[in-house]
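With one protein chain removed, the remaining protein chains of the complex are shown where they sit.
Labels A, B and C are assigned to the chains in the order they are written; within every chain, residues are numbered from 1.
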Amino acid sequence: MNKAAVKRIGVLTGGGDAPGLNAVIRAVVKTAVRVYSMSVVGFENGFGGLIKNQAREMSEADVAGILPIGGTILGTTNRDNPFHYPVTRGGETTFVDVSDRVFENISIHGIEALVVIGGDGSLAIANELYDRGMKVVGVPKTIDNDLSATDQTFGFDTALATATEALDKLHTTAESHHRVMVLEVMGRYAGWIALASGIAGGADVILIPEIPYNIDVVVEKINDRSKEKKKFSTIVVAEGAKPLDGDIMVKKKVEGSFDPIRLGGIGDAVAQAVESATGKESRVTVLGHLQRGGSPTAFDRILSTRYGVGAINLVAAGGFGRMVCLKGQHLDSVPLEAAVGELRNVPADGELVMVAKKLGICLGD
Amino acid sequence: MNKAAVKRIGVLTGGGDAPGLNAVIRAVVKTAVRVYSMSVVGFENGFGGLIKNQAREMSEADVAGILPIGGTILGTTNRDNPFHYPVTRGGETTFVDVSDRVFENISIHGIEALVVIGGDGSLAIANELYDRGMKVVGVPKTIDNDLSATDQTFGFDTALATATEALDKLHTTAESHHRVMVLEVMGRYAGWIALASGIAGGADVILIPEIPYNIDVVVEKINDRSKEKKKFSTIVVAEGAKPLDGDIMVKKKVEGSFDPIRLGGIGDAVAQAVESATGKESRVTVLGHLQRGGSPTAFDRILSTRYGVGAINLVAAGGFGRMVCLKGQHLDSVPLEAAVGELRNVPADGELVMVAKKLGICLGD
Amino acid sequence: MNKAAVKRIGVLTGGGDAPGLNAVIRAVVKTAVRVYSMSVVGFENGFGGLIKNQAREMSEADVAGILPIGGTILGTTNRDNPFHYPVTRGGETTFVDVSDRVFENISIHGIEALVVIGGDGSLAIANELYDRGMKVVGVPKTIDNDLSATDQTFGFDTALATATEALDKLHTTAESHHRVMVLEVMGRYAGWIALASGIAGGADVILIPEIPYNIDVVVEKINDRSKEKKKFSTIVVAEGAKPLDGDIMVKKKVEGSFDPIRLGGIGDAVAQAVESATGKESRVTVLGHLQRGGSPTAFDRILSTRYGVGAINLVAAGGFGRMVCLKGQHLDSVPLEAAVGELRNVPADGELVMVAKKLGICLGD
Partner (left out) sequence: MNKAAVKRIGVLTGGGDAPGLNAVIRAVVKTAVRVYSMSVVGFENGFGGLIKNQAREMSEADVAGILPIGGTILGTTNRDNPFHYPVTRGGETTFVDVSDRVFENISIHGIEALVVIGGDGSLAIANELYDRGMKVVGVPKTIDNDLSATDQTFGFDTALATATEALDKLHTTAESHHRVMVLEVMGRYAGWIALASGIAGGADVILIPEIPYNIDVVVEKINDRSKEKKKFSTIVVAEGAKPLDGDIMVKKKVEGSFDPIRLGGIGDAVAQAVESATGKESRVTVLGHLQRGGSPTAFDRILSTRYGVGAINLVAAGGFGRMVCLKGQHLDSVPLEAAVGELRNVPADGELVMVAKKLGICLGD
C-alpha cells in the first residue's frame, strides 16, 4: 500500500437522482486535489460516459458553489450497464458485454482508480469491474435507504423532509374537509420513507412493503377515529405496499367495481377502497419525483461530504473493492460485494414499527 | 346606516381548502369583538352547518394561534348548496330548496349579518341569500386567482410558492437525467398558477387553458433546446390546458397508440406526446392537493387579515351584498353579483404572457 | 424613436444586496439578446466597474440557472459614486468628480444605453448621468420598499418572508418561556418590513420610524396581555424606530441605569426597557443581513423578471431617463427624477396601520 500510488482518478454518478450527489462530487474533487494532489476526470451520465468516453477534467473551480444544489453536474442515468449493453441491429435489440471499452477509456485517460457514486445497480457494476481488476471504490446512494451495508444513504433525509412537509400540508386539508388524505411515497421494496415520514407527520395509517396490509384493518382504524370524533385521517403508502392475499377490497378492484378511470397506483387503490368502505371522501397525492430533487438537507450535505472525503481516503489507502458506509454515527467501509447483496428492509418487529404501533398508528396488520 | 345596528354575526368558510382561511376567520373574530363589540357564531362545514344548525360561539381565545396554520377551524366542503340540496328518498336523489332552514337558523341564533368566505360557488349562494333579504358580506377565496372582481384572492400566493418550489426540485432532476419533466398544476379554467410558477421557476414551456396548444410547437421547442446543447426541459401544464382541435398527438392518443396504463390527466398526455416525438425520457408530476395546504405565505396572511378586517368594516358600515376585494394595492369592495359573473382569465396578449414569450418560453401557440 | 437605434447596452447592479438582482440581470440579457438582438456588457461591482472599466460580455449562457439564486453575479457595492469619488493623496481623502471616466468607458465599449439596477442612491447617480446626456433606464431595488415612485420594489417580499419566518420561530419560544421576544428588522426610514411581518407573524407590538413610540404605551400593552393570562408577547421593531422625545425609559438609558454591556440597537433598548418595567424576561434578535440573502420568493422572481423585460422594452422604445415601476398590479414607468425624490413612508393613518390597530396590535402611540 503506497499512498503515492494513485495520482489520477475517475468519478461518475449512476442511477436515479438523489439530493447530495453534487456534495459528494465536490468533496471527492476537493480532497483528491488538495490533500493528495490527484487529478480528477469526471465521466458524464453514469457508466454511459465511461463506455462512450464522455469525460472532462475536473478542478476545484468546477465544483465551487454546488454543495447546496440538487442533482449532479456529471449527469446520471438508470441505463447503460457495460456488462449488459443494448445494441440494436436490423431492428432487433440484443445485450452485449462492452466492458472492454470501459477499461480502454480508463486507460486512455491514465486513470488509476475509479470512484462510483450510485445505488445497488451501479455498485454491482462497480463490484464486477473490481472483480475484473479495476481499482474501484463505491459511495452508496439511494433515497430509499435500503442498502444493507450502510446504516444510512445520503438523499434519504431530504426525501424524508419532502415527504413530511407534504404530509403536513395534506393534514390541514384533511382536517378542514373531514377527508381521508392518502400520500403515496417512494419505496418499492423497503418502507423507510413511508414509515419515517408517517411518524414525523403524525399519520394515522402507514402501509409498507414489509407488512402486507389487510384493508379491513385500515377501514376499522378510520372508523374508530370517527367514533372518537376525529373526522379525518391521513394515510402514508409506500409505492411497494401490498394487500394481503385474498384481500376483499382488492378483489373488488379486480372485479371492476372500482372506477377504472381513477385507478392509478397503490395509493389510489387504498383511497378508493377506504372511500368505498367508509363513505368518507378520500383523495390521493403521488409525491413522485419531488422526493429526488431539491437542495439537500444539512444532514445530507454533511453525510455526502463525509462520504466523498472518505472515498478518497480509501483510494489513497489502497482500499479498493470497498464502499464507504455509516455504522451508527461513524464512517466506515465494507466490501462492495456486501453492499449489493440483500436489501435493508424495515424489520416488522423493529423499534420504529413498535414506536408507530405504540402511538396508535395502524400498520395494516 | 347605523354602526350600532349589527351586534351579532355569523361566519362560515365554503368551497375547497385554501391557505389563509384561518387568517380571515381570526381577523373577522378579533375585529368584530374588539372594535365593534359584536358577538360571533361560527357555522361548521360551509353552508352545510347553516342548514343543519351546526354552530358554535367564537371568542378571541378560539382564534389564538391559528394565523400561520393552513386549513379552516370551521371546516369546509364543496357540497351543500341550500338552494340545490340533495334529498334521497326511496333510493332516489332529488335536489330541493332548503334555504328556509338557513333563514330559520340565522334567526334562532339572533344573527344580524353573515360573513361568507368562499369561492365563486359560495359567493353565488351568498348573493342569492342577499337577494332574498339576508345581510351578507363576502370574502373572495380561490387558489386559482380567477375571480374577476378582485385583483388577487388569498391562497394564490401560497399555491404559487408551492408550485414554484416543486418546479425548482424537478429542475435539477431534469438537468441531471437530461429528461423532460412535466409539472401539472391546478387551474381548470384559468392558467394563473401555471403561468406565474412557470415564469418564477424558469420553465421552458407553459400550457394554460386560455391558449390552446399545438403539440408540434411544444416538440419543436424541446428539439430547439437540444440543438443548443440544452438536453433537458421543464414544462408546466395547467390541469385545464387543452390541445388545439385536430391535434395530431391527441388523435394518436385517442387512437390508442399511447400506453393506456400510464394515461392520466393532461400532464401525462403532454409527457407521453413529447417522449414519443422527441425520444427524450419524460416524466410527469401531478401536484394536486399540495397546492391547497400548508402555512400561508406572509403575503397571503396579510391579504387574508386585510380581507377579514375589511369584511367586518363592511358589516359595520352596512355595506351588505358586497364583497371585499383588492384593486391594485388597495382594499375595496364590489357588489357580490359582480364577483360571481365571469372568470378572470389570463389575457392571451397581456403583460405576463408577453413577458414569458420575450424570455423565450413556449406557450404552445 | 427608432427601435433599431440601440444595439449594445451596459448593465450594472448597485447598492445593498437584494434577492432578485440575478433574476433582473437574467431577464435583461435574455430579452436584449433574444428579442432585440442587442449585445450586453456587464459592469462589475456597481458604478465602481464603470469607473474602473471592469466589464465583461454577457450572453444567455452567462445567465443560465441564476433565476432562483440570491445575490448578483455582477457584484455590487454601496460605494463608488462617480460624482463623489474618494481619492486619497498624502494620507488625505478628498472627493472628486470622475464621471468623465464613466462616459469614456461607455464609449470604449460602444455602449448606447445603460441599465442601472439599484436603490435610491444608484438611481440618483443614474439620473445625473442622464442629465449629462447618457441614455439610461432604471430598475428600482430596495428590500425596504420605500421608493415613492413604485408600489413595490423587488426584494421586499423575500425580506418579508424571512422576517415572518423568524417571528414564527420566536413565537413558540416566547410562549414556552413566558418571555417578551423582540425582533429587530431592517427599515431605517420606513417601517414596511416591520409592519408587514408583524401583521403576518401575529406580533403584539410593532414599532416603526413613522410613529414615534411611547414606551409606557408598549409596557401597558404587555401588562394588559398578562392580565388576560397571555404570559408572553412578541415585538417587532424597525431599526429606525424612535422613542417620543422625553421618553422616560430612554432617559433612564441615557442616565446609565441600563446594563451598558447588553446595549445594542433600538431592539435592545426596547427589550431592556420592557424587562425593566414589566419584570418579564425579554430577549432581542437582530435579523440583520439574513433579510438581504437567499433565494427570492416566487413573487420577487416574477417582479424582477417583469422589471428586467420592461427595462429593455423601455430601452428599445427610447424611454430614457425613466425607471420601470409597479402601479397597482401593472408594470409602468416614471421619470428617474420622480424616483429619487422622497421616500414612500408608511402612512400613519393608512389602511395597513388601521388593520394592525383593529387587530389589537400596539403601534406605540
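The rule we apply is simple: a residue touches a chain if its C-beta (ideal position, glycine included) is under 8 Å from a C-beta of that chain, and two chains touch if they have at least 3 such contacts.
Everything numeric in this text was worked out from a predicted model, so none of it was measured.
Engineer: Which of the chains on display does the removed chain touch in the whole complex?
Structural biologist: Taking every chain of the complex into account, the missing one touches A, C.
Engineer: Determine which one of C:Arg101, C:Lys169, C:Lys242 or C:Lys357 touches the chain that has been left out.
Structural biologist: Reading the full complex, the residue touching the unseen chain is C:Lys169.
Engineer: From the listed residues C:Thr31, C:Thr76 or C:Asn145, report the one that touches the chain absent from this view.
Structural biologist: If we include the chain that is not displayed, C:Thr76 is the one touching it.
Engineer: Of A:Ile9, A:Met38, A:Ile51 or A:Ala161, which residue touches the hidden chain?
Structural biologist: A:Ala161
Engineer: For review purposes, identify every residue of subunit A that touches the missing chain, sorted by number.
Structural biologist: Contact residues on subunit A toward the absent chain are 27, 30-31, 34-35, 65, 67-68, 151-152, 157, 160-161, 163-164, 168, 196-197, 199-202, 297-299, 301-302, 305-306, 309, 327-331, 351-352, 354-355, 358-360.
Engineer: Touching residues of subunit C against the unshown chain: what are they?
Structural biologist: 13, 17, 21, 45, 69-72, 75-77, 162, 165-166, 168-173, 175-178, 181, 264, 283, 285-286, 288-290, 292-294
Quick note on the criterion: only the chains that are shown with their structure count from here on.
Engineer: Can you tell me, using the touch rule above, whether these chains form a line, ring, star, complete graph or other shape?
Structural biologist: line
Engineer: Which chain is the middle one, judged by CA centres?
Structural biologist: Most central by this criterion: B.
Engineer: Report, in whole Å, the distance between the mean C-alpha point of subunit B and the mean C-alpha point of subunit C.
Structural biologist: So the centroids are 31 Å from each other.
Engineer: Using CA atom averages as chain centres, what separation in Å is found between subunit A and subunit B?
Structural biologist: Here subunit A and subunit B have centroids separated by 34 Å.
Engineer: Touching two or more other chains, which residues of subunit A qualify?
Structural biologist: In subunit A, nothing touches at least two other chains.
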